[in-house]
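Of the protein chains in this complex, all but one are displayed in their positions.
Should a chain be cited, it is by its letter among A and B, assigned in written order, with residues numbered from 1 in that chain.
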Amino acid sequence: EKDENSVWSKPDMAKAFKPIVCIETWATYSSKEKDDEHDYVDRNDTQIRRFRTGAKGQPYWFLGYSFQIQLDRLGQDGYSSTKGSYGGIDVWNAYVTAKLLRKSDLLNLQAGYFWAATSRQFNTSPWAVSGFDKSRSCWYLRSFTTGKGNGIESGIGLGGVKNWKGFGINYRVGVYEPEAFACPDNSSRLVTGRLMFTIGDPEQSKYKYMLSGNQWRERKGITIAVGGSNLNDGCINESVYFKNAQTYGADIAIDYNGIRIDGEYYKMKRTSEELLDFTGTEMHVCVAYNVIVSNKFIEPSVTYDYFKGEGSSELFKHIGDDATWDLGVNWYLNKDRLKLAAHYLIQSGSAASRVGNYAGLALQFRL
Amino acid sequence: EKDENSVWSKPDMAKAFKPIVCIETWATYSSKEKDDEHDYVDRNDTQIRRFRTGAKGQPYWFLGYSFQIQLDRLGQDGYSSTKGSYGGIDVWNAYVTAKLLRKSDLLNLQAGYFWAATSRQFNTSPWAVSGFDKSRSCWYLRSFTTGKGNGIESGIGLGGVKNWKGFGINYRVGVYEPEAFACPDNSSRLVTGRLMFTIGDPEQSKYKYMLSGNQWRERKGITIAVGGSNLNDGCINESVYFKNAQTYGADIAIDYNGIRIDGEYYKMKRTSEELLDFTGTEMHVCVAYNVIVSNKFIEPSVTYDYFKGEGSSELFKHIGDDATWDLGVNWYLNKDRLKLAAHYLIQSGSAASRVGNYAGLALQFRL
Partner (left out) sequence: EKDENSVWSKPDMAKAFKPIVCIETWATYSSKEKDDEHDYVDRNDTQIRRFRTGAKGQPYWFLGYSFQIQLDRLGQDGYSSTKGSYGGIDVWNAYVTAKLLRKSDLLNLQAGYFWAATSRQFNTSPWAVSGFDKSRSCWYLRSFTTGKGNGIESGIGLGGVKNWKGFGINYRVGVYEPEAFACPDNSSRLVTGRLMFTIGDPEQSKYKYMLSGNQWRERKGITIAVGGSNLNDGCINESVYFKNAQTYGADIAIDYNGIRIDGEYYKMKRTSEELLDFTGTEMHVCVAYNVIVSNKFIEPSVTYDYFKGEGSSELFKHIGDDATWDLGVNWYLNKDRLKLAAHYLIQSGSAASRVGNYAGLALQFRL
């Protein structure tokens, strides 16, 4: 609250700094991992799949901030089916959020380095999904949209939420300049948008950029959303320019008495100046059920996700398909702040350089 | 305060850890950017111009520390007139300060990784200047002195302040070993010094390494200073040795009823063993006026800075000139902790690889 007699806005120091620490450790057993040339030996691996630290705060009623540093995939065996490798410490996200209306959550401005989110999975943190990991299919959508696997870029966005009795809307729009597509001779620009309609209980009562995931048997409601993005005049590298790249699709989330179903279906299209084309599709369906056993939440879940890319590999290098079945159970000791998970994942397809299966145990801890 | 009966010095844990979070986001429109080969397309860009996080503390009355990690230029479009690019997360500074006298601020020892500051601009944080950014001309001075753009190196220094009625002195001296100039066959050493005289109200009442900038209409005073540095027996690379590098100059700051004028003029000289020479000059003048409008501080400002380098590009690669006009207005919501700025910058000259103009909006936030 401002002191009306002062020329200075007074910060609320009690809300100004909350440290962020999130650690997700995995122990996995990989099998049937192979690529075109090798069959890899089955193997165990331990890794810190996600390690994030940073801070967030709301020092002024009208201004908050959040940032995370990431050290993901620490200690990962690059020959295991979980793929990837540690890339050193780096920024994950960093942004400020200005609440433009004092008494409404309908207009919030975001500036900095944050998600260019369009789809439900894109807009959900890894801590909030029922699956063992975020879907592989959405990785392709994020990479296609921004040129980066996490879909985070520097930009400016607006977002808001408004709930009436039994109905609500929730939106995000953003403008970004992805570095991956910058060129000397063009000024490319990415525009994204996402619009959600909720029926029944709201999915968010207060605006937050990322969606909540599990509703802990409390929500009876459905959310239907559409999203998409457009980028003109980008370049992949010095010799490959493209006129236009678009994504669009729809998604849904249903919560009812502990049942939790969500899914999405998004298309990707890119056309070059020489009229080469890329067309891609990504989707997932997740069905989970939350039940209280011995005074703790247990959630069995099944997730299927699928990607397919067709056309010119100069425009997007992932041509072929990629499918994952994920069967598992989550045990929540303190919501998504302390969670144990045991899952089995079956991966297939030709788009990834290697595929393989794995059984995994995860401990997810957030401060 | 020490417990006299204990063998252990007791830390004051309440003062031992204060987190640092500083975020400066920019939205810019670049125009007329060009180099010898290209005219670049005019373009928008959003970026986090400065992102710093770390901590500081004063756990013992005689010992404090401070460190900052930087993630500057996050999401910057390298083809915009603001130039530069994100270089990953890295250390900014890290040092301990020992107060050597209990009842005086005249003798403070600093050890670690900190500024080898000589000039006023060198000794002022970017959060404290009236211009949109720190002057480009001072970048050349810092780079010339230490081989690093931020002028921060490992070293040991002394500094202090002493104020009498209507008069005061303030000094820093330091010894550093810049890595950029280290060689197997020589042991080079950088010595720096800076001495300030204040007339009227003091500029600093308590010793802090960096200067304060805006005095919020409270100071009526003038500060005159001289500074300089010397480095013997350095090397630029394996084949270019130099006998001697020196910088020296003077600067001034005037505060009077909201008027704020500061300027500096520094020379750089380097002579190689083969008697090649480099001579450089850098200066800036900034005029600003602080006025309270609708209960908030508004500061229109004009800054001009200029660099000129002559002689051998083997000794310092920036030969030619570089000039910037900066016209803008700053709106302080909570001193330099929450600031909005709108400026227009005109850059010209031959020393930089590219020049161009830009209009910029900045939001500066510090915890």
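Definition applied: a residue touches a chain if its C-beta (ideal position, glycine included) is under 8 Å from a C-beta of that chain, and two chains touch if they have at least 3 such contacts.
In this text, all values refer to a predicted model and were calculated from it rather than measured experimentally.
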Options A:I23, A:L158 or A:A359, residue touching the unrepresented chain: A:I23
Option from B:W26, B:F67 or B:W115 whose C-beta touches the chain left out: B:F67
Hidden partner chain, touching residue among B:I48, B:I89, B:L211 or B:C286: B:I89
Sites on chain B contacted by the missing partner chain, in the whole complex: 4, 6-11, 16-17, 19, 54-55, 57, 59-60, 63, 65, 67, 69, 88-91, 94, 96, 111-113, 153-156, 175-177, 179, 182-187, 189
Absent-chain interface as seen on chain A, which is shown: 19, 21, 23, 25, 27, 38, 40-48, 51, 53, 71, 74-79, 88-89, 292, 295-297, 332-335, 337-338, 363, 365, 367
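Note that in this section only the chains that are shown with their structure count from here on.
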Gap in Å, rounded to a whole number, between the CA centres of chain B and chain A: 38
